[in-house]
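Contents: one structure, followed by commentary.
For this view, one protein chain was removed and the others were kept in their places.
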Amino acid sequence: MNHWVALLPEVVLSLAAMFILMRDAFVRTDSGGPGGDGAGAGGEADGGGRMSVDCLVTLYSIAGAFVASLWLLDASAPPDAMIALDGFRVAADTILCGGALLVVSLSRDYLSREGLRSPEFHALILLALVGMMVLVAARDLILLFVGLELMSISVYVLTGFVRKNPRSSEASLKYFIVGAFASAFVVYGIALLYGATGTTRLATAAERIAAAPAGGDLLLVAGIGLLLIGFAFKIAAVPFHMWAPDAYDGAPTPVTSFMATGVKAAAFIALLRVLTVDLGGAAEIWKGAVWWLAILTMIVPNLVALSQQDVKRMLAYSSVAHAGYLLVGVVAASELGRSASIFYLAAYTVVTAGSFAIVFHVAGRGDRNQRVRDYRGLGWRRPVLGAALLVFLLSLAGFPPTAGFVGKLYLLRAAVDAGEIALAVTLVLTSLVAYYYYLRVVWKMYFEAAPDDAHTPPPPRPGFNLAIGTCVALILLGGLFPGRIIDRAREALADAPAPGMVVQAEEQPSP
Amino acid sequence: MSLGAVAEAGPGALSAGAAALAGQEGAGAGFHPVLPWLILALPLLGAAVNGAGAFLWRDDKRIPTIIGPAALLGSFAVVLVNFIAMSRADLHGAEVIGLWNWIVSGDLRIGVDLQFDQLSMLMCMIVTGVGSLIHIYSVGYMRDDPGYSRYFSYLNLFVFFMLVLVLGASFPLMFVGWEGVGLCSYLLIGFWYENRDYANAGKKAFIMNRIGDAGFLVAMFLVFTAFGTLDFIPVLEAADGTLAYGGALVTGITLLLFLGCTGKSAQIPLHTWLPDAMAGPTPVSALIHAATMVTAGVYLIARTSVLFALSPVSQGVVAAVGAGTALFAASIAIRQYDIKKVLAYSTISQLGYMFLAVGVGAFTAGVFHLMTHAFFKALLFLGAGAVIHAVHHAWAHGDGHGEGHGDPNDMRNHGGLRKFMPRTFVFMWIATLAIAGVPPLAGFFSKDEIIWYSGAYGYPILWGVALATALLTAVYMARLMVMTFHGGNRTFGQRGSAEAGRRLHEVPAVMWAPLAVLAVLSVVGGWANIPEALPLLPTVEWLHHWLEPVFAPAIAVKEAHGFAPEYRSPVGGGEALWAVISAVIAIAAVVATVRVLAPKPVPTEAEAPTGFARVLHDKWYVDELYDRAIVRPSLALWRACWRIVDAGLIDGAVNGAGRAARLLGWAGGQLQTGRVTTYLVAFMLGALLVLGVLS
Amino acid sequence: MTAFYDGHWILTALVVLPLIGGAACLLAPEARAKTVALATTLVLFALSLPLFWTFDTAEPGFQNLVSIPWIEAWGISYAVGVDGISILMILLTTFTMPLAVAGSFSYIRRRERAFYAMLLFLTTGMIGVFVALDLFLFYVFWEIMLIPMYFLIGVWGGERRIYSAVKFFLYTAVGSLLMLVAIVTLAWIFQDGSGAWSFAYEDLVSLELARRAQLWLFAGFALAFAIKVPLFPFHTWLPDAHVEAPTAGSVILAGVLLKMGVYGFLRFGLPLFPTAATDPAVVNAMLVLGLIGILYAAWVAAVQPDAKKLIAYTSVAHLGFVVLGVFGLTTQGIEGGILQMVNHGISTGALFLLIGMLYERRHSRQIADFGGIAKVMPVFAFALVVVALSSVGLPGTNGFVGEFLILVGTFRTHPWIAAIATTGVIFAACYMLPMVQRVLFNRLDREENRALTDVTRRERLILAPLLALILLIGVWPGPFLNRTRASVEALIEHVETRTAGVASSGAGTVEVRLEAGLEAGAEAGGGE
Partner (left out) sequence: MAAALGLNGLIALFVSAILFSIGVIGVLLRRNAIIVFMCIELMLNAANLSLIAFSRMHGIEGQIFVFFVMAVAAAEAAVGLAIIIAIFRHYEVVDLDRFRLLKW
C-alpha cells in the first residue's frame, strides 16, 4: 500500500489546523459574528451559544485522526520504516487523541470566559497534537526530533496564549528557555547516537547496539545520556522539572491540562519506546540513571506539594510526581512495565483532564478562586462537581476502586517483577505523602463550612457535565473492570518492537 | 446443625458423665437430688421479678415483700428436702447434676453442673436458712426505703450467686458465683449510692475482691494445664497422683487460691474493704459480710482440701495468715465506737479463726465454726440493726429526719437500751456469749475445736495467738454490749431519758422474730459437733461424720505424710482440760470487762484516744498506708503514661513525622525560586548527575 | 429452608445490598433517608441470619463459596466465602449496623442523606473485607472502608474532627500501602513458581515460602493489621477518632473496624506465613505488645476525664486480650479471641451508644459533668451497669467467656504472659467502676442533670438486643463457639503442619511442635 497512508492521522490533523487558520484569516469572526464565541465574545454571557466552528472542526478532526489510526492498526510496516505502524502507536494515539478530545471539549467554557481567540488556540492544539503523534510514531531520530519540536513550539505559544497576563508570558518564557536548552541536548544526543550507531533509524540502531557489547562505547553512553536528559525535561523528571510548576501555573488552565496530559504522555511514550525497546539492548547503561530520576521524581514534588496553597500549582507538582511513578515502569524495562505505564498514562490523562477542568470552572473569571481555601464547602454547594473532583482526587491518590489504583498496582507488579522492591516501597510511601494534599482538598470541600461571601461556581453547562461524566465513568470503569483494557494494552504492546528486540529487552538481567 | 441439637446434646452427655462419676464414687446410687435446679431458680426468679418491680411498680411494696422472702423460703424447703434425703442415703461420693454445656473449646469442657455432697448441702442449708431469716427481717428494716424492690432483687440475686458458688461442680462455675456475690455485695454496699462514701466503699470492695479473683483465675489456669480439666471431682481425685507432695505447682495453685480467699474473706492484706462495707444496709452486712459471702474463702479451701493437704507450705501460710488476722482484727475491734465496725472487725477476726482451722488441717472445725459463726454473727448484726433502726426512728420521729443527731451507728449515742428494747438485749447477749465462747453455746464448741486442733497439729505459736484472740473477742464483745445496752442512755444527749422513753421502742415482730430463731441456733448450733472429750450429748462428732466423705482424702494425704494430730496441747493437758480453761478465760474476760467498763463514763467524740489506743482506733493506719504506697503512686504513673508516653512520645512522633514532611516540602519549595536561571542551573546539575550515573 | 437457601448468592447480596441502599439514601428526600437506611440494614441482618443457621459447624473450609474471574490477566477473581473465622464477624457487622443507624436518628441532624449513605457504603466495605477470599479483592474493600469513615468523622464529628479524620486515614493508610506491596510480592512469588499470577487465597496459602521471605512479607501485613487492631504503640489514632466520631461512627469503629486487624492476622497473617507467625521472636513481640496494650491502655483509660476517650482506651485493652489469644496459638485462645471480638463489639458498641445518649441530652462527654444520673435515668443506669460489667468481664456476661478462654489458652503456651495479663481484670475494674460511679452514682448535684429524661422507647429497642446478647453469650456461648471450632482447629493444624513439616494431630503441646517448626524454618532460611 502507499506509504503516505501511514501518516494519515497526522495529515488529517494538519489539514484541519490549516483550515482553521485560513478560515480565521479570510472569514471575519468578530464577536457576535457567525464564528460564534470566538474572540472573547461576551464571555460567559453568550457562552452558552453554539459551539464555534473551530472547536467543531478540531473535535471532528481529532476524532477522525483517531479513527484513522485505528484503521491503520491492521496495516504493517517494514521494521526499518521511518514511521511505526503497530499497536504501540495505536495505543499512544488513543491516549493522545482521547486526552486532546477531552481537553478541547472541556476548554470551551474557559475560552469564552477568558475571551481568548479560539482559532489560534485550536490550530495550535492541533499542531501540537500532530507533533505528539509524530513523536510517538517516529522510528527515526530525525522524525522524532521534528515531532518533539513541533509539539514543543506549539505548546510554548499556547502557554503564553494570554498575552495580557504577565504570568502567562512569564510561564511561556521560562518554558521556552529551558525547553530550547533541553532540545539542544536532544539534538546533540541524537548526533552522538548517530555517531555511535551510524544510523538514525531506531530499529537499525537497536540491532547494532544489541549486537555490539554495549556499555563500552563512550559515544553511545553520552548519546543516550543526552537524549535521556532531553526527555527527562519533557516529562519533567526531577531535577529537570523546575520549569513545570511555573509553566503549569502560569499557562491558561486548559493548556496546563493539555501539557499535563498530552505533552507529558507523548514525551513519556516516546521515552518508553526508545529506551526500553530500541535501547533496551543498552539497558544497563541508562537503568541506573532512570532509577535515580524515578526515586527523586517520586519524593521531591510530593513533599513540595504538601505546602502548596494553590490547587492548580498543587496539581502541577502532583503531575510531576506522577512522572516519577511512570518512570518506575520504565526502570522495569519489560513488557509488563510498558503496558503498566501505558495503562497508568491512560488513566492519568483522563483524570488530569477532568480535574483541571473542574479547577478552572471553580476558579471563575480570571482564575481568581483557585486556592485550596476557595474549595471550602464546595462539595455541598455543587454536589456533582464535588463528587467528580472527589473521584479524580481519589484516582490521583491511587485509591480503589479507581483506575488510578489499578494503574498503581500495575506499576507495582512491574516493579516487583523486575525485583525493584525499593522502587515499589518508595512508590507507596510517596503516594502516602500524596494522600495528605489530596485529602486536604477533600476536607476543604466537605468538612469545612464555606464563608458567607464565598463564590459559588455557576452550574456547568451540559456539555461540560457530559465530558466530566465521561471522565468519571472511564475512571470507575478502569477501576472496576480493567480486565479488557489491560488485555488490549498488552496485545497492543506485544507486537510493538521487532520481536527479536523484545526478547533482547526482556532478557536483560536487572542490575 | 441447629441450636436445638446443641442444647439437647449438652445435658444428655453431661448427666451420663455425672452418672459415670457417681459410679466411680460407688454408693452415689442411693441419693438423687430432688428438683436441684429449683434451688437456684427460685432466688433468680425472685431477683428478676423484684428487679422488674424496681422499674414497673416502684411504690408498691407488697410484691417484693411477698416474692423476696418467699423465693428464699421455697429454696430453703427444697434444700431441706435434699438434705434429709442425703442424710438418709449415706452418700459417700458426690452427686453431679449436669444442666447444660457452658464453655466447650478444644479439650476444655465446662458444664453448668451442680455438685451435691455433704459440704455443699450444709452450706446450702446455712445460706438459704440464714438467708430466709434475714430476708424476713429486711421486710421490717427496709420498710420505708424508696429502693425497697431494688433491695430485694439484689438480695435474691446474691443468694442465687451464693448458691451457684456453693453448688458449682467446677472451678469456673464456682468462680461465677464467686464474682457474682462480689457484684451483689458491690451493689448492696453502694445501695444508697447518693452518698459518695458508700459508693466508694462498694467500689473498693469490688476492686479488692478483683485482686483476689485474679489469683483465683491464675490458679484455675494452673489447674487446667496440670489436669486438663477444671471439674472438682476429677481434679481432686487425680491430685494426689498428679501433683508432687509439697511441690512448687501445688503450692502455687493453693497459694493463688488463697489469694482469692483473702480477697473474698477479708484476710490480711486484703481485709480493708470489709469495714467500709458496713456502709450497706445492716441486714446486708448480716447476710453477706458476716454469715455467707465472706466465708466463701473458707468454703473454697474446704472444697479443695486435698490440694491444700498436698502443700504444707500453703497450709502454714493459710494458718498463719488466719491467726494473724484474727488477732489483728480483734485488736482493732477493741477500740471502735461504730457498732457495725466492731462487728465487722469481729467478723474478720472470726474468719481468721476459720482459716486457722482449715490451715492446720482441721477442715471440719473450720466448717463447723463457719456454721456457728453464721448463726451468732448474723444475730449480732441483726441485733445491731435493730438498735440502729430504733435509734434512727427515735430521732426521725422527733425533729425532721434524725439530722443533727450524728450517727445512729455510734455506740456513743446508745447506752442503756436494755430498758427500751429488752428482747434485742437478751438475744444480743446470747450471741455475745456464743461468740465469746461461753459454754454451752455454739461458739464455745467450734472455737474451742479450732484452738485445740491448732495446738494438736503442732502449731504452738498459732495456738497461743488463738487463745489470746479468744480473750480479746470476749473483751470487745462485752464492751459492745456494755456501751450499747448498759449504763445510761445517751441517745438524746443532755435531754435525758424522758425523751428516750417516749421515742425509743423495741423493733416490730417481723424484725425480732428472726432474732429469736437465730438466738436458738446460736445456742444449739454448737451441739452439732460435741467433741468426744466431753460427751454431753448424743450428737458427738456428728458434723465430723457428716463431712467425713468430703475431707477423708485430704486427711488421708496428711496422715500419709505424718500429719496426724497427736491429742495433746503444746503445753500438755488434754482437750477436755483446755476446753474448760478456755471457757473459764472467756467467762472471766466477759465479767471483768463488764465490771470495768460499766461504771466508766463513755468518752465523747471530742476526746480521741491517745497512744497505742489511737493506733488501734485508727486501724493500724493500713488504709493510709495503701493510699500512700499504692493508690497515689499508681495514679501518678497512669497519668504519666497518658500525658507523657501517649500524648507526648507516640503522638509527638506521629505528628512530628507529618510536620517534618511539610517542613521538607516547604524547604524544597524554596528552591523553586522563580528565577529561570536557577532552573537552568538545576537542569545542568541534573545533567551532570545523569551523565555521572551512566554506566 | 436450605433448599431455597443454597446460600451462594447470599454473600454477594450482603456486599451489594448496602451499596444500593446507600444510593437510595442519596436519592431519597432528606427526611426519608434514615428510614431507608434502617430498612436496608434490617434486611441485611435478616439476610445474614440464615447464614448463621445453615452454617455447617463440621466444615472447616469455606462455605457458600463463590468465585468469578474478574481480571484474568492478573489472576484476580471475585472470590467470596465464609468460614468459622468470618461467620461471627459478618453477623456482628450486620447486627451492629441497624443499631448504629437507629442510634443516629436523633444524633444526626444535618446532611442526613450523605450520612446514612456513608454508613451503608462503609457496611459494604466491612462485609467485603470479611468475605473476600482474593487478596486483591480484600485489599480493595480494606481501602474503600477508609473513605466513608473519613467522611463520617470529618463531616459529622466534633471540634477536632479534621485532625482526627486525617490522622485516622493516614495512620491506617501507612500500613495498608505496605501491605499492598507485600500482597503484590506474594502474588509475584506465586507466579514465579507456577508461571501465572494469582491473588486467590487458596493459591497463595498453598505457597511454601522460605523463612526470610515469610518474615518480610509477614512484617508487611502485620503492620497494617497491628495499626488496625490497634496494637500499642500504633493505637494513638483510636482515641482521637473515637472522641470526634459521631456515635454511629464510634460504634462501628469499635464494633467492627477494630476486628479487622485481628481478623487479618487469623485469615492471612497466620496461614500465609506460618513460619514467621510462629517464630518465637515474632510471637513474643506480639504477645508482649498485646500485654502492654492490656495494662497500659487500662491505666491510661483509668485517668481519662472524657468518657468516650476512656472507652476508646478500653478498646485497646480488650483487643490486647484478643491478640494475646490469637498468638497464644491454642484452640481455646483463638476461639476465645474470636468470641471476645464479638463481645467487645457488643459491649463497647453499647457503651458508645449509651455515652451518645447522654451526649444528646447533655452535650457533654466529661465524666465530671455527671453524677447521680441513676436517680433520674434508672433504665439507663441499669443498662450502663450491665454493659460495664460485661466490659470488665464479670462471669455470667459475655466478657468473661472470651477473656477466660483467651487466658486459659494462652497460659498453656506462655504462662507468664498470661498470668501478668490476668491482672488486667483488676485494672478493668479500676477504669470502669469509677466511671460508672461518677456518672450514675454519688449525689445528683448538678441542676442541668435533674432535667435529664430517661431513655426513650427507640433507645430501649436499641439497647435491648445488646443486653440480651451480653447475657446469652455469657451463659450459653455454645452456638457461637461451635461455629468457630472446626475452622480454628484446621487453622492451628495448618500452621503446625507447615511449621513442623510433619502432619501433627492433637497430641503434644504446641511448644514442642513450635520448636520443631522453627528448626525447619531455620533450615529453609539457611537454605536460600
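First chain written, first letter: the chains are A, B and C, and each begins at residue 1.
Basically, a contact is a pair of C-beta atoms (placed from the backbone, for glycine too) under 8 Å apart; a residue touches a chain by one contact, two chains touch by 3 or more.
This is a predicted model, so every value here is computed, not measured.
For the chain that is not shown, the touched chains among those present are A, B, taking the whole complex. Residue-wise, the contact with the chain that is not shown comes from B:680, picked out of B:396, B:680 or B:693. The omitted chain makes contact with just one of the residues A:86, A:149 or A:367: A:149. Interface note: of A:119, A:160, A:379 or A:398, the residue touching the hidden chain in the full complex is A:160.
Summarising the interface, chain A meets the missing chain with residues 141-142, 145-146, 149, 153, 156-157, 160, 163, 166-167, 169-174, 176-177, 180-181, 183-185, 187-188, 190-192, 194-195, 198-200, 219, 245-246, 249-250.
Touching residues on chain B toward the chain that is not drawn are 669-670, 672-677, 680-681, 684.
In this section, only the chains that are shown with their structure count from here on.
Taken chain by chain, the contacts link every pair, so each chain touches all the others. When C-beta pairs in contact are tallied for each pair of chains, B-C comes out on top. Centre to centre, using the average C-alpha position, chain B and chain C are separated by 38 Å. For chain C, the set of residues that touch two or more other chains comprises 170.
Chain B has residues 658 in contact with two or more other chains. Contacts from chain C toward chain B in the complex involve residues 53, 56-58, 167, 170-171, 233, 235-237, 296, 299-300, 302-304, 330-332, 335-336, 372, 374-375, 378-379, 382, 389, 394-396, 400-401, 404-405, 407-409, 411-412, 415, 418-419, 422-423, 425-426, 428-430, 433-434, 437, 440-444, 475-479, 481-482, 485, 489. Against chain A, in their complex, chain B makes its touches with residues 658, 661-662, 664-666, 668-669, 671-672, 674, 676, 678-680, 682-683, 685-687, 689-691, 693-695. Those residues of chain A that touch chain B in the complex are listed here as 173-174, 177-178, 181-182, 185, 215, 221-222, 224-226, 228-229, 232-233, 238-240, 242-243, 245-246, 284-286, 288-289, 292-293, 300, 302-308, 433, 436.
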